[in-house]
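A protein chain is absent from this complex, but the other protein chains hold their places.
Moving on to chain A:
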Amino acid sequence: MYEGVVQDLIDELGRLPGIGPKSAQRIAFHLLATDPVDIGRLQDVLGKVKEGVRFCDVCGNVSEEEQCRICRDLRRDPALICVVEEPKDVLAVERTREFRGRYHVLGGALDPLSGIGPDQLRIKDLLSRIGAEEVTEVIIATDPNTEGEATATYLVRMLRDFPGLTVTRLASGLPMGGDLEFADELTLGRALSGRRAL
């Protein structure tokens, strides 16, 4: 244990995803030794990110305005929705340049252990979007792991009753137990073009 505010900093950093106690310590001491100007810049964006960034009203992606850049882009095919867990997955799919439709960001996956059920995800929004817009295909691109697969199965059940709607799941080839974000572009691109109907 370190004294006072240093330990507070370590604790706060340790709460971030993917950062264990050791890394938290390393980052904290790095920050302590960093030039005040650089710290100022970091403080600045941290402040702005909470004030300035919001979630897109339509798809739930991070956005600086009411609607994100992708939802505002008229060249994107409105008949096609790709459902992902997190905003970072939107970036992963975008990198493949294979997908010309729009997105829907759920904000996570079914995870009863962490108390996350359908109500905690943007599933109702997805259903009303499909009811209102002229959507003909939904591609489910949740992570290829236990929770992602369960979410996909759940969505398939919910979407089954929409007439004329095709529901597809990313083709396997994505390593099971993985994270969409970490799939390389080639694999993800191939998975997209080889998606299968459910």
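The criterion applied here is as follows: contacts are C-beta pairs under 8 Å (C-beta built on N, C-alpha and C of every residue); 3 or more make two chains touch, one makes a residue touch a chain; residues count from 1.
Quick note on the criterion: contacts and distances are computed from a predicted model.
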{"item": "Protein name as given in UniProt for the chain not displayed, \"DNA replication and repair protein RecF\", \"NADH-quinone oxidoreductase subunit J\", \"Hydrogenase nickel incorporation protein HypB\" or \"Cytochrome c biogenesis protein\"", "value": "\"DNA replication and repair protein RecF\""}
{"item": "Chain not shown: contacting residue from A:Met1, A:Leu46 or A:Leu113", "value": "A:Leu113"}
{"item": "Residues from chain A at the interface with the omitted partner, ascending", "value": "20, 110-113, 115, 117-119, 146-147, 149-150, 153-154, 157, 175-177"}
